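As you look at this complex, bear in mind that one protein chain is not there, while each of the others sits in place.
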Amino acid sequence: MSYVVTSEKEKKQMLEEIGISSIEELYKDIPKEVFLTEPLNLEEGKSEFEVLAEMRKIAQKNVIFDSTFRGAGSYRHLIPEVVKHLSSLSGFATSYTPYQAEISQGNLQSIFEYQSEICNLCDLEVSNSSIYDGASASCEALVMSLKRDKNKVLISKAIHPNYIDAIKAYAFARDIRIEEIDIEEGLTSLDNLKKKDLESVSSIIVQSPNFYGLIEDVESISTFSKDNKLECVEIVNPISLGMLKTPGEMGVELACGEAQPLGLDQGFGGPYLGFIAASNKYLRKIPGRIVGQTTDVNDKEAYVLTLQAREQHIRREKASSSICSNQALSALRCAIYMAAMGKQGIKEVAKRSFNNAHYAMEQITNIDGFSRKWKGEFFHEFVIDTKVDVDLINKALKENNIEGPYKLGKNEMLVCLTEALSKTEIDKFIDILRQVKK
Amino acid sequence: MSYVVTSEKEKKQMLEEIGISSIEELYKDIPKEVFLTEPLNLEEGKSEFEVLAEMRKIAQKNVIFDSTFRGAGSYRHLIPEVVKHLSSLSGFATSYTPYQAEISQGNLQSIFEYQSEICNLCDLEVSNSSIYDGASASCEALVMSLKRDKNKVLISKAIHPNYIDAIKAYAFARDIRIEEIDIEEGLTSLDNLKKKDLESVSSIIVQSPNFYGLIEDVESISTFSKDNKLECVEIVNPISLGMLKTPGEMGVELACGEAQPLGLDQGFGGPYLGFIAASNKYLRKIPGRIVGQTTDVNDKEAYVLTLQAREQHIRREKASSSICSNQALSALRCAIYMAAMGKQGIKEVAKRSFNNAHYAMEQITNIDGFSRKWKGEFFHEFVIDTKVDVDLINKALKENNIEGPYKLGKNEMLVCLTEALSKTEIDKFIDILRQVKK
Amino acid sequence: MNLIFEKSIENHRCTILPKTDIADYKIDDSYLRKTKVKLPEIAEVDLVRHYTNLSKKTFGVDNGFYPLGSCTMKYNPKVNDSCAALRGFSEISPNSDEEDVQGALEVIWESDRSLCEITGMDKMVFQPGAGAHAEFTSLLMIKKYFHTKGDLNRTKIIIPDSAHGTNPASASMNGFNVISIESKNGIIDLEKLDQVLDESVAALMLTNPNTLGLYDKGILEITKKVHACGALCYYDGANLNAIMGICKPGAMGFDCIHLNLHKTFSTPHGGGGPGVGALGCKSFLMDFLPTPIVIKENESFKFYKPVNSINKVTAFYGNFLVLVRALSYLKHLGSNGIREASENAVLNANYMKAKLSKTFNEPFSGYCMHEFVLDLSSFKEGYGIRALDVCKRMLDFKMHPPTMYFPLIVHEALMFEPTETEGKHTLDKAIEVLEKIVNEIKSGNLDLTQAPFTTEYSRMDEVKAARNPIIRYGN
Partner (left out) sequence: MNLIFEKSIENHRCTILPKTDIADYKIDDSYLRKTKVKLPEIAEVDLVRHYTNLSKKTFGVDNGFYPLGSCTMKYNPKVNDSCAALRGFSEISPNSDEEDVQGALEVIWESDRSLCEITGMDKMVFQPGAGAHAEFTSLLMIKKYFHTKGDLNRTKIIIPDSAHGTNPASASMNGFNVISIESKNGIIDLEKLDQVLDESVAALMLTNPNTLGLYDKGILEITKKVHACGALCYYDGANLNAIMGICKPGAMGFDCIHLNLHKTFSTPHGGGGPGVGALGCKSFLMDFLPTPIVIKENESFKFYKPVNSINKVTAFYGNFLVLVRALSYLKHLGSNGIREASENAVLNANYMKAKLSKTFNEPFSGYCMHEFVLDLSSFKEGYGIRALDVCKRMLDFKMHPPTMYFPLIVHEALMFEPTETEGKHTLDKAIEVLEKIVNEIKSGNLDLTQAPFTTEYSRMDEVKAARNPIIRYGN
């Protein structure tokens, strides 16, 4: 079927009104050479019942593991049902960008609340309404940080490799040179950083907790940046901010990252949500939509899209980014999640993930042949060196319907634990590791 | 947890306002002898995540068959996703009986529409807003049909046995005598009926299509009733009315039944929806809520609960029934289903079920050792006599993830087919029957 | 808003069935419908708009405070809906073989066990569709119980005048004579009880806490007296939300009981239903339960038919998917949470009562249980403003009014049941609104008989609706 509403009889009336006898006449401007005479080589249409059954079969080809110890940029956190329910309410789901503020206050207010929550979480002053995902948000933040006539950016090698890939793509586009900062004990090397030629450098980008789960000394890096008049961009896991020092506290004025941990389904990688939070000085440089508070003509408190002069539909080639459609519904959902977990809940999620990871680390490293690769403090992920082949470990885990750690190398794995794991699940995991070893 | 909202601090303020120091003081009227000092012997509370996981495990202990040939009062029809979506919209789900019409017009209008659709389907003039289910609706219809000083009711033996059980229960309650009408070739015997002593009989109840799927000669029974000044109640499958002669057309003034086939989940038997439709003469006898059209004081078209004088909250022991909470949300869902299928769709569902059943019947009876028990015309269910043990057949089917027919006896089964089955599924079923036989 | 019929357009379609390879079978014309099927013809988009916009015109618990006394309009946790939506529950047939629906039987069994622990009953079943239906069923069991004993003269049911209308209605559906006894604030006068108690009485139906929200202190004496004359005690558990984990109806001397799972156990009310009428009884009545009941035999669950079963009151096992929600809620709350819910329901009611007693007359002073009643007669006398008017004015403040004119023994009654799922801030807001309305009444500046003023619809012409009933489109 096709969701065409009009009946044949009505179509006739419409054609008459237009003054033609068939719809094809409307296509007269299309050159004959390209006008299709054969139907598309696709299957015939199906009823929704058949489609749903088919899609169900496809979905069943994916494995949903009972427990997972794999993170690496996409995390299984607990998502309250109320969050799913509220974010699918039809007004939110089926509206477009709130151009008509009078009939979009629900949407606008909820984005304003989202912006506020992100600012609060990061201790910063400005947030936009969303960017596609963490990687693209990092790229946009990089672009925000660029200084005139300085076309080099230093990036930590401990940033998520997929993000580095994206940064390299954006850098190629903008003719920016990327130089990587070495790592030392799994952390961005301050020594290496200090040795860099800063001549044409605009900014430094680090991630904390970094790809390996380690907490970076962002404070020193941001101080170094300030001292050398560089911009410092921190990519941060927002859940960690329930517990760890914030960008704002560390003097970072530009933070960004992936908000998936804040209540979004893992969904094979999307839709996720890139966030950017910054100090006031970036207000007119930040890309994407921003909602601001105002009043209507009757002085009723209300919300509108504001500062649109930054955006492509007004500035065109001079816009700060080309972003138009964004991740509004993801932002709404994260906002609902943040309110559902609330001030205390978000701390608990962070602390619980931290505790689980530390308990597991202790247990794993008690097993012969398993050791931590680096010793630094970490949040909820850590790297284990193992004498056993990681593939073997993961195979054994899979047989128990457990998704094993992220493989970094034949004998190196990135282990992740969130609050979604119970002690029983962790102990079972440890047990299997113990057995594989033998 | 407990969904208690108030914080400890607020509780203190509240206790102060009341002038007490602990909640227990509020319970001072409860005799010491019964005041519990031990906690309830139940498990501790759990988080919603644990509960959902537990319930998921329990749900997995139930088998969802790929295809089913079992009906017998609960039917697997195709339910459009839009029906599920719309009937769960929160205004509908979380409101109570629309006592405050000014803020319940959505609810009231939708029930009014439901009543209209039921009337249209049955060709009758009056419908209430719902009864618990088909069996209880049949009992309530029976009660409506009672005449003063006549305490006997004739019921067909071909009515669904569970309904007969319910009728017997209600009859015992009301001190009504039930007399069964024999069946002949699977149909209510007109001969037997004509031989009954009608002295103290109020009414006759038949079901069509009856429990065995056969279409009863309701017209003759209703004529017989009229001739003998009896009331005639028809229990009817509403989906069949997309195709088959309606109660109204057959002179029946009181119809009732189970509306589950109109878009309700099978859900292990409920929530379903009992409907009652009747001619105008029953208007003040019909139990349950009724919505009527009116205007508000500004002359705006609107809807209200009406004719409430029949109901328990006003008439108390003189009420037509004790029903209070009903199946409003089921009625809403059926109304949405009826609109979604629409005038043509409902015909197609009926016709398709009919065709599938007739095709299957033809195929089955072509197999040696399978024959129809009775020869009458049927809707979408029919009884097969088989030389093979029905249990064996059903076991073989189950191994193919097919739910077999309803077992009537060791060698007798009630086969049901709806539009949800494709030819491929039916052919597979037939194939298995063929093989079991060997 | 236009009716869906008015939006119907010839040959518009929403849902389309799969293609089929099976040809049409013939059927004799005499079987066929000749009249038109007058269902709407409407496209999916128009269907969605119709109902989405209707739902916006329906105020539910998800929209605001809903202190509808006696109805226990708690907030309904969304996780319960997710449980009920599991295909393993929603897509199974009640006619499936026992072995294929063990999970469903487990739901019934677990709910039974938990609710028996909470109420002090021995067995609980869920076949009745709602509270009233369970009342009817229980009384039927009582009737059959006496019949089976050969005690055929028990034709009366005693019901206090404060009882819910379903009580007398259910009794008379069973052919019993209803003996209404006068109560004081719903509290049974023991002397009056004595006067009506004799061998012709089958049962007493009691709501405790009663419909005024008061716990009847004399409860043990009452049930003793009833038992003494050979009659049974029936507990209307609509008000169980006050006493879960605090005391058990079973211990108070009740022989059978109904619970409204849609109230106390937090399943959405759906605009009037479906609910579940859970029916519990002591073991001596178990043989009379509607068939089948679920029993457990070596780790597996079975259906069982009680020997003297009253048969059935619905075709299958009641509103099962509603029961799933209630069980999810039960597991969620657990032992402590259940008691905590009751305590806070009572706390909330007393707080509102205490604060409102400064502005309103109460038919009685002292503590209440989970709900309380105000008497607005003085406003009617003094200012011509009725309880109804106050309720209609409340609509302007985006809250649902309390129950009006129930129980019948209080004139101009307003019955508030805030429930434990409302916070102090919500109660404070409601109190503020009510005080404001009282000021409006006293100042006389606003004609409250015309309220509400800001809602999309104004007061309804109910007389018109009843005088010339239009109850379907196109008649």
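By written order: A, B and C. Residues from 1 in each chain.
As a convention for this text, a residue touches a chain if its C-beta (ideal position, glycine included) is under 8 Å from a C-beta of that chain, and two chains touch if they have at least 3 such contacts.
All figures in this text were calculated on a predicted structure; none of them were measured in a lab.
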| field | Omitted chain - touching chains that are shown | value | A, B, C
| query | Among A:Ser200, A:Ser322, A:Ser371 or A:Gln435, which residue is in touch with the absent chain? | reply | A:Ser322
| said: What does the interface between chain C and the hidden chain look like in terms of residue numbers? | reply: 7, 9, 12, 43-46, 48-49, 52-53, 56, 61-64, 75, 77-78, 421-423, 425-426
| said: I need the residue numbers on chain B that touch the omitted chain, in ascending order. | reply: 1, 3, 5, 7-10, 46-50, 80-82, 84-85, 90
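Keep in mind that, in the parts below, only the chains that are shown with their structure count from here on.
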| note | Farthest chain from chain B by C-alpha centroid distance is chain A
| remark: chain B and chain C have mean C-alpha positions lying a whole-number Å distance apart equal to 20
| query | CA centre of chain A versus CA centre of chain C: separation in Å? | reply | 46
| request: Can you tell me which residues of chain A touch two or more of the remaining chains? | output: 47-49, 80-81, 90
| task | For chain C, write out the residues touching at least two other chains, lowest number first. | result | 11-12, 15-18, 44, 48, 52, 77, 79, 81-82
